[in-house]
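Reading through the structure tokens given below for one structure.
Note that one protein chain of the assembly has been removed; the remaining protein chains are unaltered in position.
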Amino acid sequence: MRRIRVIPVIMLDEGRAVITRKFGNPIYVGDPINAIKILNDKEVDELIILDITNKRKRNTPNFDLIAKMASESFMPLAYGGHVITIADAERIIKCGIEKISYNTALFTNPEMVREFSGKFGSQSTLASIDIKKNLLGTYSVRTKNGSHKVGTNIELILKSITQLGVGEILVNSMDQDGSLDGYDVRLIERMTKCINVPLIACGGAANISDFVQAANVGKASGVAAGAMFFFKGSFDAVLVSYPDQKTLITHLYNNLD
Amino acid sequence: MVVIVDYGVGNLMAIQNIIKKVGGNSIISSDIQAIKSAEKLILPGVGSFDYCARQLRQRNLIATLEKEVFVNKKTILGLCVGAQLMTKSSEEGNFPGLGWVNASTRQFDRQHVPVIPHMGWTDVTFSQSGLTKNFDGDARFYFVHSYHFVFEDESQILGTATFGYKFVCAFQRDNIFGVQFHPEKSHKYGMRLFKNFITL
Partner (left out) sequence: MSSDAKYKMCSKTVLDTTVPGISFNETGECHFCDYYKTLADRTINRDAKVRATEFEKVVNIIKKSGKGKKYDCVLGVSGGLDSTYLSLLSREQGLRPLLVHFDNGWNSELAVKNIENIVNTLGYNLHTYVMDWEEFRDLQRSYFKASVVDVEVPTDQLIFAALSRIAFKYKIKFILAGNNVATESINPAGWVYKDKLDLVNLKSIHQSFGIKKLKKLPKLGLYERYFYEAIVGIQLVNILDLINYNKAEVKEIVQEKLKWKDYGGKHYESVFTRFYQGYYLPVKYGIDKRKAHLSNLILSGQMTREAALRELQEPPYSPTEQANDKEYVVKKLGFTPDEWEQIMNSPKVPHENFETEKSRKYKFFYLLFRSVMYVPVRILRFLKILHSPVKINTRW
């Protein structure tokens, strides 16, 4: 049976776990360490932690918190946010993290990403790419929490990124973020066509059929979600959930092309 | 006491963490004395084959390890590239392997797999041994690799998995064990395997 990875994403804002909508309006969902402990007990495939704390408030990784989170995780863990030097990256790996996710650094400091990949391997190097659609439907790659526009030639940008030794790519559709409206499958499809490393789709998932779409149509190797795993019902009640194996086998893996 | 051999590669904290979780004791060390006094050994490994092989060589650990494994018959578990190092060679690199098992390491056949690397959770079929007991056909582990073992001696095969095609993902030769996957990142399945390992 073929499996694809189903990956919860946790955002950190000054050490607090939050879920965002279109990269804004962070909603507090509690203590990240307990959320991770619960997700670990739910035996999630993998976990991505992205620190979105405003640079003015803190501009280095919170190593103490990273180590505490890693010690609760018996699954692969990716961390991204405020990784500016190779020394920081090394320290994070030593905390027990498998992969580091790079976003702004892909463009501001590509040499560091390349050096990191050479030292720790491409399997530890995750490129997180934020993409926003304008009113005319043109996509642009963004950095710095979506505030800075890098360019609109997605194919070219992807090519230069994969040349840095990146082992997989996380695509965050900013317009879908927290919307529970489904993935931007066309965008995912367009991106998987021009890369030969695994792609993880993120932004908008509300249920398992969205995963199936991303995998079958978009050809994603992994599917990530935040709001879907943290909210329950019409009040957006915070309640961590994750489909069990039986559900995944019946509704996801068995429906993969 | 389990000694996790520290030769500069691998997520050692994660290994120590899971051993502790299942009630075992371990230290992370590159000290020859520590390796000599260890009850059991773990040889981790992540990254490229040559990088790992070079690191292991540079630290002058090979002779000590071979003495502990072959003369003192200490149980050793290789993880991922650590296990690949135990084979004779790898297509990935120019350095020779340790040649502890009758196998080589080859790249996935691109013709038959959807994408490389093989990254994610995959079912594993085990044959019976002390390391693989208490799995009732539900073994599932996290893999990240582009290369896999190819065995000439089938009696050393302990487990297989399928990615495009069936490949060997676990082996045993007497007191030498190796797994391609990452049990330290495989939830209760990994815990079960480490529990088995510490009670071997």
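A and B label the chains in the order they appear, each numbered from 1.
In this section, contacts are C-beta pairs under 8 Å (C-beta built on N, C-alpha and C of every residue); 3 or more make two chains touch, one makes a residue touch a chain.
Note that the coordinates shown come from a computational prediction; the quantities given were computed from them, not determined experimentally.
Novice: Among A:Lys42, A:Lys133 or A:Arg190, choose the residue that contacts the chain missing from this document, as touch is defined above.
Specialist: Of the candidates A:Lys42, A:Lys133 or A:Arg190, A:Lys42 is in touch with the missing chain.
Novice: Out of A:Thr53, A:Ser71 or A:Asn145, which touches the unshown chain?
Specialist: A:Ser71
Novice: Take the complete complex as the reference. Which residues in subunit A touch the chain that isn't displayed?
Specialist: Contacting residues on subunit A, toward the hidden partner: 15-16, 28-31, 33-34, 37-38, 41-42, 68, 71-72, 232-235, 237-241.
Heads up, the rule we're going with is that only the chains that are shown with their structure count from here on.
Novice: If you average the CA atoms of subunit A and of subunit B, how many Å lie between those two points?
Specialist: Inter-chain centre distance comes to 28 Å.
Novice: Give the list of subunit A residues in touch with subunit B in this complex.
Specialist: Listed in rising order, the residues of subunit A that touch subunit B are 1, 3-5, 40, 43, 45-46, 70-71, 73-76, 93-98, 119-124, 167-168, 196-198, 221-222.
Novice: If we count contacts the way the header does, which residues on subunit B are in touch with subunit A in the complex?
Specialist: Listed in rising order, the residues of subunit B that touch subunit A are 11, 13-14, 17-18, 21, 46-48, 115-117, 119-123, 142, 144-145, 182, 184-188, 190-191.
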